[in-house]
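Before anything else, here's the structure in question.
Rest of the complex left out; these chains stay put.
For clarity, chains are labelled A and B in written order, and residue numbers in each chain start from 1.
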Amino acid sequence: MSGKLRLGIPKGSLQDATIALFGRAGWNIYANGRSYFPSIDDDDIECMLIRAQEMARYVEHGVLDAGLTGIDWVVESGLDVVSATSLTYAKQSNRKVRWVLAVPEDSTYQRAEDLDGLTIATELVEVTKRYFASKNVSVKVEFSWGATEVKPPTLADAIVEVTETGSSLKANRLRIIDTVMESETHLIANKAAYQDQWKREKVDSLALMLNAAIAAQGHVGLMLNVQQANLAAVISVLPALNSPTISTLSNADWVAVNTILQEDVVRVVIPKLKAAGATGIVEYPLNKVVL
Amino acid sequence: MSGKLRLGIPKGSLQDATIALFGRAGWNIYANGRSYFPSIDDDDIECMLIRAQEMARYVEHGVLDAGLTGIDWVVESGLDVVSATSLTYAKQSNRKVRWVLAVPEDSTYQRAEDLDGLTIATELVEVTKRYFASKNVSVKVEFSWGATEVKPPTLADAIVEVTETGSSLKANRLRIIDTVMESETHLIANKAAYQDQWKREKVDSLALMLNAAIAAQGHVGLMLNVQQANLAAVISVLPALNSPTISTLSNADWVAVNTILQEDVVRVVIPKLKAAGATGIVEYPLNKVVL
């Protein structure tokens, strides 16, 4: 082993969620007030708070070995880094964000092609330029310092803006006419650092444990007892996520079933399990899941 | 299946606890600011926030298929609805509330009969009138807009007021002389809607899962290992809530015991289990329990 893994933590809106995720994955990060060098309870790692927009720049330069940031800002930067894993926080509810092309609700624009010659405000300037170039549409792309949604129609003709549910766009009376790109958080690494065996193992451990913690948020454990006679009926009710663990009991007529379920199907599954003859049904919380 | 289940959520003091309970039961309700139509992550359900006092009215009229409210307000309304289940939040600590008849601490009143000709302030006017009528006592029942406890002796001679522990009445120097009615939350349904098979199954699933979440609040899981020789002693210590699951282990001299306990007996049971020879005793939290 040589040295430490220099790891970039995204400063700003993702910061608290990221630190909480690391906590669930097994690493405690202590952000001490105004310092940009939070401490971490792992002597192998040095953390630095970096804006998501700049993460790829400093990972590519090699100042950082790895970092977490949105794939949107990686693509925007045009730089060459490795993605060790995507981190779809809470996969089952699909929290991917989208950068969308939006126009005033009551405008006549229906497609990107209708915006020829007009002004587009966005924080994602390069991706937006490439998008319109690929369609051979000539527009003026203006960098927006924020509050992009409020700009049409006075300050811009259309915008390219990030959205999760579209509700904020709707509240500003905007209409989505296309998706420019989808994005989610990735754990990225410097190419050279990722060739170093020790650093690669460290990055991969992080990827494994972060995903284990993410999976635990959307899954629960389920235990129940069932008579041998009803076992097949009970098993047939369980989703085929992974095969349940079936334990033998002292009383040989009965078995215990222990399994992992997606949290959002439990409310449908439990009534069926009960109807199929299961007893002593218990749902319990999980900290980490590696299926 | 046809349509949706229109479900009333009690607005006001019960609102946050109800939304939290649904969350633990498997349904996420999103109360978005000032809207009275919270969204829910179940396409089969439409929610509406309704005051507990008015819930029975709108369920009876059929504007809602079902709703949660105190049985006190159902009785007060005098309307005809079905109760799918009571929901004794945290059964073991007995959180039923009581509507009591209370008089000034230092008054001479001892029974309802002593109040003939006097003024009673209450929010529960109809139930109170029926209570006194059943005793052939003639009183003047005045609707109270709140702060009922502070009214005797200046603004009323006695009150009928809801209480959980009686401490607020005591703080206002009032003395309870009778219980007018007991109440707890119920999941009520419109009679016609409850005849519809799809709606009934939906309501019953809600009832099952809400009760499973309530039970989990007052129970915990307990695992331990014990040698075959000590098994009987260990079992004898466990309350007879349900029979424990006894698993066979690789080491045939030992078995593993897994059981559900009421949370409030654990502090008594664990020392006894240890004395009886149990090892590796572990208590773990539960999300849902269906015994």
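Here, a contact is a pair of C-beta atoms (placed from the backbone, for glycine too) under 8 Å apart; a residue touches a chain by one contact, two chains touch by 3 or more.
Source: prediction; values computed, not measured.
Novice: Fill in the total copies of the single sequence across the complete complex, 2 being in place.
Specialist: 6
Rule of thumb we're sticking to: only the chains that are shown with their structure count from here on.
Novice: For chain A, which residues count as touching chain B in their complex?
Specialist: Where chain A meets chain B, its residues are 220, 223, 225, 247-251, 256, 263-264, 266-267, 270-271, 274, 279-285.
Novice: For the complex, give me every residue of chain B touching chain A.
Specialist: Listed in rising order, the residues are 25-27, 41, 204-205, 208-209, 212, 216, 221, 242, 245-248, 255, 258, 260, 284-291.
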